[in-house]
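Here the complex is missing one protein chain, while the rest keep their positions.
All chains are identified by letter, namely A and B, in their written order; residue positions are counted from 1 within each chain.
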Amino acid sequence: MSGPATTPSAARSLIGGDGHMPKQATWIAVGAAAVAVTALLLLLGIFAWGFFAVGTMIVASGGIYFWSRTVEDRRHAKDRVVTVSITSAFLLAMIPLVSLIWTVVSKGINRFDVAFFTETARGVIGEGGGAAHAIWGTVIITGIATLLSVPIGLMAAIYLNEYGGDSWLRRALTFFVDVMTGIPSIVAGLFAYALFEIFFGPGIRLGVMGSVALMVLMIPIVIRSSEEILKIVPNHLREASYALGTPKWKTITKVVLPTALAGLVTGIMLAIARIIGETAPLLVTTGVTDSMNIDPFDGRMQNLAVYAFNEYKNPGVPPEPSLDRAWTAVLVLILIVMILNLGARFVYRRYGTEIR
Amino acid sequence: MSSFDTTTNAGQILASASGGRRRAGDRIFSNLTVIAGLTILLLLAGVAIFLGGQAWPAITASASELPGGESLVNYVWPLLFGTLLAAALAVLIAVPLATAVALFISHIAPRRLAQPLGYLIDLLAAIPSICYGLWGIAVLGPATVPVTQWLADHVSWIPFFGGPASVTGRTMFTVAMVLALMILPIVSAVAREVFSQTPKRLQEGARALGATRWEVIRMTVLPFGKSALISGSMLGLGRALGETMAVAIILSGSGIISFNLISTSNPSTIAANIALQFPESSGLDVNVLIASGLVLFAITLVVNMGARAIIARTNIQ
Partner (left out) sequence: MEEERKEMMESSTQDRARREADAPVAPSLEPAPAPSPSGKGWGSHKLDNTAKTVEAKGVDLYYGDFHAVADVSMTIPPNKVTALVGSSGCGKTTFLRAINRMHELTPGAYATGVIEIDGQDIYARNVDPVEVRRLVGMVFQAPNPFPTMSIYENTAAGLNLNSSKVSKSEKDEVVERSLRGAHLWDEVKDRLDKPGSGLSGGQQQRLCIARAIAVEPEVLLMDEPCSALDPVATLAIEDLIQELKNNFTIAIVTHNMQQASRASDYTAFFNLEKSGDPGRLIEIGETTKIFSNPEKKETEDYVSGRFG
């Protein structure tokens, strides 16, 4: 293809080729393609939404290309076909998100009632019961994980950004935090199990084991986000503080951290959102239970994600009430995650003005 | 005449002259940060040591003691195969889509929409994997059945679509799509960041030469973002390798090795196998599962470090 500026043409019209296409050309092409694909699929008797979406995308791209080539020129045709392809690929990627949210809400709403939040699944075989024990378990397990991770992660981030310099510890820490970021969640669970098995023997299941597993996953997230935020605290603020004769640690605790506060809180909220929905590491550490247990150091503890998995995997008789509970648990989880995400953004927007 | 030389910062240079109290504060605080850093290194060493320790009995045991009476390698290999297959397919699907999504947000969508759309994609990353799992088995799996049926009927000569097609959709085909969806936000986030950093002057330069939007993207944005796409894909690969619940729920797996993506018997993955077997395991079986977890750990480590190396090299340029 020749470069855009090299085509010699003495009397070229400003709109490209010989003619011009209507403004809604793209929509016309997509609409026509959708109709054509539907007709074809119905004719072949294999209508499926997957075929329809992909087919429409291909036919519309091809159609707009040939249309544009005949009316405009090859370069504009290419531009149009790429625009249509990219847009439809984006829409294609959005379909599952919409479908997922719709499925979870429509199926989860059935049991989104008071009993779900107040009752446990103890002795429940068919209808009724709830996930109170799982909700409490989620709060306790995630809470302990947060209490363990935030001080360690934040202090390590302060080390990396304020003290590390060029030391071996800084380089080692940077490298190994990257390594930690990549630990599969199930492996974190196995680690917590292996650790506690040494002290408590095989088959041990405790709430706090889950917290330790989640801590392994959460620490690198906290470090990364805190480090990013500390990095953007302008250096001139540190200098202004030093110039007043302030010792370094007070400069950090009274100038740097308050300036970064909104960003740090945002990062921690997002980190909680990331770990609160974990299933796999808890499956192998906290186990499964139908009863309320709020003591993380004594016996099995339920968590919402594991609850959903268990209700789905081992439904009662009949299975429908169990499946409903599973979907409701997932709905609650998604709501928690959304609230944490939106809350985090709100905090950053509302209070994060100092560093933007 | 006195002279001094120092490397990093004031607090560490000189013994306290007067403010012993304050300097103590500095010492305590900086030591606390160092302790936090060392704790993390210790934790990671603990992960390696404890997993290694628990895997050791399985590594040294004879084949006859292990589940299925096979050697550890024979036990792990099919799972490893399944893990790699699922992750590779997921990346294959996700990368073009993620590129398109990133380009759409950074260059095609109206500016007003760019940020909300970015949030929407980030939201995909925030959804817990259990949700993807349940959605995959309840919605996407059944939805793939007509497609896989058609593939099995018409193109079964391609080994991937050998059939017979599963009627539940609990296939590698579905798993690959769900995994692709799960890693799409990661890949597109990395790509989007770099795409939007393409120097404005390059893009405007190309525009000034009369380039169409696609020509601008092809000439300036894509070359600029190429290595970001590669490293983003590898980060996505790392995530897909370790993904557990979505696979555990959707896939109807067995310990076979097969490229057939649409039948009822699929190779399982390491992570899913652990999640499904661990709760009912005891004795040496637990050690075997932990050994397989160690293999998974090692592979994701290599992939992630590769991705980081590429990112680091790009940043220097």
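The definition used in the following text is that a contact is a pair of C-beta atoms (placed from the backbone, for glycine too) under 8 Å apart; a residue touches a chain by one contact, two chains touch by 3 or more.
Computed from a prediction, not measured in an experiment: that's the story for all the values here.
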item	value
Per the touch definition above, residue among A:Gly31, A:Gly165, A:Gly203 or A:Pro318 touching the missing chain	A:Gly165
Option touching the unshown chain, where A:Phe52, A:Phe112, A:Phe176 or A:Tyr242 are the choices	A:Tyr242
Residue among A:Gly126, A:Gly203 or A:Pro258 that touches the chain left out of view	A:Pro258
Where the unshown chain meets subunit A, residue by residue	165-166, 234, 236-237, 239-247, 250-251, 254-255, 258-259, 261, 353-355
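Note that only the chains that are shown with their structure count from here on.
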item	value
Contacting residues of subunit B [partner subunit A, same complex]	7-11, 19, 22-23, 25-26, 28-30, 32-41, 43-44, 46-47, 50-51, 53-54, 96-98, 100-101, 103-105, 108-109, 119-120, 122-124, 126-135, 138-140, 143-144, 146-147, 150, 181, 184, 206, 209-215, 217, 238, 241-245, 248-249, 271, 274-275, 278-279, 282-283, 286, 289-290, 293-294, 296-297, 300-301, 303-305, 308
In the complex, subunit A residues that touch subunit B	3-5, 46-51, 75-76, 78-79, 82-83, 85-87, 89-90, 92-94, 96-97, 99-100, 103-104, 107, 151-156, 158-160, 162-163, 165-166, 169-170, 172-173, 176-188, 190-191, 193-195, 197-198, 202-203, 215-216, 219, 223, 242, 247-250, 252-253, 273-274, 276-280, 283-284, 287-288, 305, 308-309, 312-313, 326-327, 330, 333-334, 337-338, 341, 345
